[in-house]
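A quick write-up on the structure given underneath.
A single protein chain has been removed from this complex, and every other one stays in its place.
Up next is chain A:
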Amino acid sequence: MSAKKDPAKTASADAGTDGMPAIDTLTFEQALAELESIVRQLEAGSVDLESAVRFYERGVALRRRCETRLAEARMSVESIARTPEGETGLAPFGTE
């Protein structure tokens, strides 16, 4: 699942810059892992300046992606219900 460091795996048309996968195709975990990787590399100080700029910009985008996903938190509970015709449907479910 960790395609964050393998640009070849995500050679889609909407791939992001530098051969990196587009941010919005990443799962939360992938985005978080890539953000962590970027932070570690920047903290190691071993990246050249131009890469550092790109890393930073991508890191900001990944952070935004993660925060957006975390902001989506909303509880909804539904129950699978069988219609009289045997179809599978959804019905609101109350816990009480």
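Couple of notes before you dig in:
Criterion: contacts are C-beta pairs under 8 Å (C-beta built on N, C-alpha and C of every residue); 3 or more make two chains touch, one makes a residue touch a chain; residues count from 1.
Rule of thumb we're sticking to: contacts and distances are computed from a predicted model.
Of the names listed as "tRNA threonylcarbamoyladenosine biosynthesis protein TsaB", "ABC transporter permease", "glutaryl-CoA dehydrogenase (ETF)" or "Exodeoxyribonuclease 7 large subunit", the one that matches the UniProt record for the absent chain is "Exodeoxyribonuclease 7 large subunit". Residue positions on chain A in contact with the hidden chain: 1, 27-29, 32, 35-36, 38-39, 42-43, 45, 47, 49, 52, 55-56, 59-60, 63, 66-67, 69-70, 73-80, 88-90, 93, 95, in rising order.
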